[in-house]
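Here it is: the structure, laid out below.
Note that one protein chain of the assembly has been removed; the remaining protein chains are unaltered in position.
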Amino acid sequence: MNNNSKMNNDSKNHLIKSLEKGIRFDGRKLTDYRKVVVETGVSKNAEGSARVKFGDTEVVAGVKMMMEKPYPDTPEQGVIMVNAEFLPMASPEFESGPPGIDSIELSRVVDRGIRESKAIDLKKLCLKKGEKVWMVSIDICTINADGNLLDASALAALAALQNARFPEYVDDEVNYKKHTDEKLPMDKLPLPVTIHKIGNFFIVDPSREEEHGVEARLTITSTEKGIICALQKGGATLTNDEVAQMLELALEKSTELRKYF
Amino acid sequence: MSYTKRIDGRKFNETRPISAKTGVIKNADGSASFTIGNTTAYAAVYGPRNLYPKFLQNPSTGILRCNYNMMPFSGMGDRVRPGPSRRSKEISMVTQKALLPVLDLKDFPNAVVDVFIELVETDAGSRCAGICAASMALADAGVKMRDLVVAVSVGKVDDKVVVDLDYNEEAYKDGPVADIPLAIIPSTGEISLLQMDGEVTKEELIEALSEGQKIVAELYEVQKNALKERYSSKTVQE
Partner (left out) sequence: MGKLMTQDKTIVVPGETLAEGMDYLPGNGTYRLGDKILAGKVGLICVEGRALKLIPLSGAYAPKRNDVIIAKVIDVAISGWRFDTNSAYSAMLSVKDATSEYIARGSNLTQYFDLGDYVTTKITNVTSQKLVDLTTKGPGLNKLRGGRVIKVNAYKVPRIIGKQGSMVSLIKNATGCKIIVGQNGLIWINGEPESEIIVVEAIKMIQGNSHIRGLTDMVKEFLEKKGCKTDAPAEAGATEKPSEKKFVKGESQ
């Protein structure tokens, strides 16, 4: 029943009427985030974990590390893998079954930010060239989906990576019961901010209801130095001018979100 | 050898610390979380709602569907591959059977009540935590039910009957271990889930079951308080 998830024109016009006055259905200004809560170490068996809430949106991310054989084309590099599960627990709109395109897109966008910014030095994850490297998998699970899952998930993934400690590795075996003090070799925070366009307005951190009225969106991932390391456009077309405005807003918001680290 | 003292220092009939909360998932019609030691389960209830495909519908009553899932990072060892496994399918099935006896879904012919159980972290006893959370979530959803369902594992480690085994006890190497997940309907004492792995004598099993019955009231109290807290709260903003 996905054809119902779009807002009809009437409802959308009503939303735009509100945005014209500079306020949203929940009283926020156009570029306000909802209350952001970041909590780390929420799942003790994971090497690192974090819970992020944007208002009623809640996600949990966990990091597991395994010792694996590297890919033949990168024998000296560890592996990073990002996966997102849109659990049916989190929304009546989510169904059980293999990952849908939305969760695949989300995990790829989060992955791209981390990979392209070279936030983690993959060479440092190599124990023995061609034989032993750490494989770091980041799994993002939705608890409650009320809009802007992407930004919340990325924040959770980064917080979980920062929270992660290597497990002990002795006699060719990983001992998950003991963790060392060693952190992941991560020196950047590639933080995505998604700007959404409704009518002629740009908003951040939409609720699920607002998302149903969104025409276009642009996810802009940037590092603390303002270097843009990944983009993802969705929905309708955008002009150069609009992209410029969205970039400006995204960079401003990413600075704001960084204070949670 | 004799198991004279539990690894984590608990009394033999003592559970790990328990906490519970309801209304934790805003989108759901009912929800709860249940934590016992380092095992945390979330449960969300959606429904009664439309059931498709149509051949699954039952014209005389609503049906209950349960889905148990471990988050990929929640396990004690390696990452758990996402998606259903033989283990998770079996647990989903026994969970459904454990909960169904208290429910009355006759007012909802052809419809379904979906229960999604997600484990955020596990340290043994995850199916029991899931059942505890699910029964609270069903009550929170306003489903007609004659009782909550309480679940806890009992069993033995070496020569001692114990309540609520944790992972270290399940993995005890110096003697036989039995783990018996149990679900009980508090008002009648009926057992709605009973499984076991390990080895145990007839006498030990009977003793373990009676230890299980003794702990029921304590767990029910936790569930009850969590539900009452949600509905008495004067500032609740849904």
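By written order: A and B. Residues from 1 in each chain.
The rule we apply is simple: a residue touches a chain if its C-beta (ideal position, glycine included) is under 8 Å from a C-beta of that chain, and two chains touch if they have at least 3 such contacts.
Fair warning: this is a prediction, and the values are worked out from it, not measured in the lab.
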{"item": "Touch criterion as defined above, residue of B:S85, B:T188 or B:S210 at the omitted chain", "value": "B:T188"}
{"item": "Residue among A:H14, A:K44, A:R108 or A:H179 touching the omitted chain", "value": "A:H14"}
{"item": "Candidate in contact with the missing chain, chosen from B:P17, B:G83, B:G142 or B:G175", "value": "B:G142"}
{"item": "Touching the absent chain when the full complex is considered, from B:P84, B:P109, B:P176 or B:G198", "value": "B:P109"}
{"item": "Chain B residues that touch the omitted chain in the full complex", "value": "29-30, 47-50, 59, 62, 102, 104, 107-111, 139-148, 185-188, 220, 223-224, 227-228, 231-238"}
{"item": "Where the missing chain touches chain A, by residue", "value": "1, 3-4, 6-8, 10-11, 13-15, 17-18, 21, 23, 25-27"}
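One rule holds for everything that comes next: only the chains that are shown with their structure count from here on.
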{"item": "Inter-chain centre distance, chain A versus chain B - centres from mean C-alpha coordinates, in Å", "value": "31"}
{"item": "Of all residues in chain A, those that touch chain B in their complex", "value": "42-46, 49, 56, 58, 60, 62-64, 66, 83, 85, 87-92, 96, 98-99, 137, 139, 141, 143-146, 176-177"}
{"item": "Interfacial residue positions of chain B with respect to chain A in the complex", "value": "24-28, 38, 40, 42-44, 46, 49, 67, 69, 71-79, 82-83, 114, 116-118, 120-123"}
